[in-house]
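Only one protein chain is missing; all other protein chains are in place.
Note that the chains are named A and B in the order they appear, and that numbering of residues resets to 1 at the start of each chain.
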Amino acid sequence: MFETLILMLDATMRVSTPLIFAALAGLFSERAGIVDIGLEGKILGSAFAAAAAASIFGSAWIGLFFGIAASISLAMIHGFACITHRGDHIVSGVAINTIVAGLTVTLSMYWFGMGGQTPTLSGDERFLSITFPFADALADVPVIGLIYSELLSGHNLLVYLAFAMVPFTYWVIYKTRFGLRLRAVGENPHAVDTAGISVAFLRYRALIICGILCGIAGAYLSTAHNAGFLKDMSAGKGYMALAALIFGKWRPVPVLLACLLFGFLDAVAIRMQGVVIPGIGEVPVQAIEVLPYVLTVLLLAGFIGKAIGPKAVGRPYVKERA
Amino acid sequence: MTNKTTPYAIELRDISKRFGAVQANKDICLQVPAGSIHGIIGENGAGKSTLMSIIYGFYEADAGFIEVDGQRVGIHSSQDAINAGIGMVHQHFMLVENFTVLENVILGAEGGALLKGGIDAARVELQRLAEEYSLDIDVDAIVEELPVGLQQRVEILKALYRGARILILDEPTGVLTPQEADHLFRILKALKEQGVTVLLITHKLREIMASTDNVSVMRQGQMVAHRETVNTNKEELAELMVGKKVRLTVNKDDATPSDVLLSAKALSQFDEQGVKRLKDVNLELRAGEIVGIAGVSGNGQSELLNVLSGIESMSEGEIHIAGEVITAQNPKNAAQMRDLKMAHVPEDRHKMGLVTGFEAYEAAVLGYHNSETYNGKVIMHRKVMIDECKERMAAWDVRPPNPHLKTANFSGGNQQKIVIAREVEQNPDILLIGQPTRGVDIGAIENIHEQIVKLRDAGKAILLVSVELDEIMALSDRIIVMFDGAVVGELDAKDADERTLGLMMANAYNEEQEGESA
Partner (left out) sequence: MSQAKVPAWVNIALIPFLNIMLAFIVSGLVILAIGENPLEAAGYLIYGAFGYDEGVGYTLYYATNLIFTGLAVSVAFKGGLFNIGGEGQAYIGGLGVGLVCLAFDQTMPFYIIAPLAIIGAAAFGAGWAYIPAYLQARRGSHIVITTIMFNFIASSLMVYLIVNWLKEDGRMAANSRTFEESAWMPYLHEMLSPLGIDIGTSPLNFAFILALIFCVLVWGLLWHTRWGYQLRTLGTSPSAAQYAGIDTAKVTIWAMMISGGLAGFVGINEIMGVNHSLLLNFTAGYGFAGIAVSLMGRNHPIGIIMAAVLFGALYQGGSELAFEIPTITPEIVVVIQGLVILFSGALEHMFKDRIEGFFIRRAVA
């Protein structure tokens, strides 16, 4: 039983990693007042760019670089539409998601002659698991051994980076000048403007960070978690990250917990496949899969707590005529 | 180099600003001596706020320049203004509501990439400022949990923390209780003693007289007078503010009011922030009379119209109409009020009276779209609507008389005629009219005024809200003055003159009377 739990938690960490990156990306964006339902498209775009570059250049690091670059480009299109041209944030996000869904398949066909795939990655083309010192030796120590060798050790670099990003985000948001301004611009851009700070520049910078984090999420999917790009491989992770962002009420640590919860539910769903629980019968996997969305809807409707987002989110900033 | 012994703290030279067709500021000159409190008064739309926004770098002037301490400064952004030592307390506070006082104060002046040092320094500095100017505040409090008066204090602290030597306050007492306002003026005096120059924008004469050293008057985008406060009085300022306009004349006989058709009892309304916007208003409206509501805009007139017409619900009080009693517990919406034979020409025809994307004939049934006249079982009778619209356009001389033109494409006067025609032709018993001639050309004004008088003579009860004193005086049989959400005076139109009304609108009339009788 204990071993099963550890294995499930281990899976949770792997599944949660892209959610954590993407949800933190959304946090930077939405805290600055930009709604980003384009997380999905940025993850997918980056997953493709990372796998393609890793395959061509033979390096996961170069893949990561291209993944981030692709994701930032998409974020800048979003900024150009929403910040510069005061376009609708949702429409722009839908546009980006749609373009990427088509473009990744088109380009993979062109570059690799494979409809919606990149060649399988191996060796240096991927981020491989890191085994902690003495992990094997300690594996047999009761309780702690299993936790150390299975749960903590044996993940790839990006998994650890995801968890490290949470305190880092917390620090940026709450402890730096940039974070203060970022939070302010999502609440009341007029206050920021009258304090002599450029609203547009601030929001563009937030979107760049959003792009970087989504880029890492995408690269993780195609060069770490999997060995190559597959058509539509983001599979709704961007939307689930958005749900986690709302569920975590736009705060770094609760967002992490939401991502872990959603990741855990995913691991549970896989475990529970076909398992019959005495007295209840077989729990449909879909019922567990769907929980993150149901919980988010209930939260938004105020049935379990209250999710209040940044006040100015989604509204284009226009200087008012006094 | 210069023969000025002490340069002005701030000097404006020939500032002009145009928004499209509107000349908001024209050749404005202003000199403000250092360490003085300088009042700027004017009616709504006189251009005060635009001028202050130019000084604070929110807009750039089309022409003219600004000198601070005798040095010409280019102010292209708020940052430039801040660097020049100018701070501003906006009418609507520029605060991040879920931030602490401290966070709000340092926003934009954090003193480094990390907050820690800045916050600690700010804490010390705020302590000092608090003692120096008696601006006590809990710096760790969340702003939205503070009362309005303290929020305003945060705004002042924000400016001072940035080293402002010139402080602009835009209608600072609009949201304050009298006690809070008094405290504010004590603070301003303290600031002045420390050498800070204060620019106070207001339409309240009492505040000007009580606290300023000098006063400048704006009217229709221009600076019309400068006075030393000791050498002027409220009457003169009121007159300068309102101006000697060409008297509008409307031919009308004396009113013969009969039954009370509408009465409001102790009507009150709180806004979302819990501020009381309408304060225990009592009023009666009789058939065959026009009651005018005078007041500087933003003193509760809009709220009164919205509550009476059912657009917003009241918080307290009662409305008696057509044998029914409407209360907060028993509200009626705008459609239900129409069924009680009340019609409403709203103050803002673009936002409420019309749907600007609609064709004229569609807008001409707004609010009456459920009427049997326009509806079959399922389909609306388009032809009936269009024909009726044509008839009305002819009767009211709407140009062009094209029922298919988008309402946005009519001139202001013709838009207003479409709205008034719609409301009047329903043959209501009670008509509420807000700003009937705002943005309407001169020719149409006369026509609209005649129609209003005709309705009165036909026995309708009419409530007229207008910020144009002329209009109120020309049309009304009885005038009610509102100030700060409350009715502060009522007089027969025959006894009303600009001076009296001006004083009442600035809530200075009673003090004046007391002063004379004492």
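Convention: contacts are C-beta pairs under 8 Å (C-beta built on N, C-alpha and C of every residue); 3 or more make two chains touch, one makes a residue touch a chain.
On a predicted model such as this, the values are computed, not experimentally measured, just so you know.
S.K.: With respect to the chain omitted from the figure, which of A:A22, A:L121 or A:I246 is a touching residue?
M.R.: A:I246
S.K.: Which of these, A:L9, A:I56, A:M76 or A:I99, touches the one chain of the complex that we don't see?
M.R.: A:I99
S.K.: Given that one chain is not shown, which residue among A:G115, A:P167 or A:G305 touches it?
M.R.: A:G115
S.K.: Among B:I187, B:V224, B:A328 or B:L366, choose the residue that contacts the chain missing from this document, as touch is defined above.
M.R.: B:L366
S.K.: Could I get the residues of chain A that touch the absent chain, sorted low to high?
M.R.: 37, 77, 80-82, 85-88, 90-92, 94-103, 105-107, 109-110, 113, 115-116, 236, 239-240, 242-243, 246, 284-287, 289-290, 293-294, 296-297, 300-302
S.K.: Spell out the interface residues on chain B facing the chain that's missing from view.
M.R.: Residues 309-311, 333-338, 344, 346, 348, 351-358, 362, 365-367, 369-370, 374-375, 378-380, 382, 406, 408-409 of chain B touch the chain that is not shown.
Methods note: only the chains that are shown with their structure count from here on.
S.K.: Per the centroid of Cα atoms for each chain, what is the distance between chain A and chain B, given in Å?
M.R.: Chain centres of chain A and chain B, defined by C-alpha means, are spaced 47 Å apart.
S.K.: Which residues of chain B touch chain A once you look at their complex with the stated criterion?
M.R.: Residue list for chain B touching chain A: 19, 49-50, 52-53, 56-58, 77-82, 88, 90, 94-99, 103-104, 106-110, 112-116, 118, 158.
S.K.: Applying the document's contact rule, which stretches of chain A touch chain B when the two form their complex?
M.R.: 174-181, 183-184, 187-188, 190-197, 311, 319, 321-322
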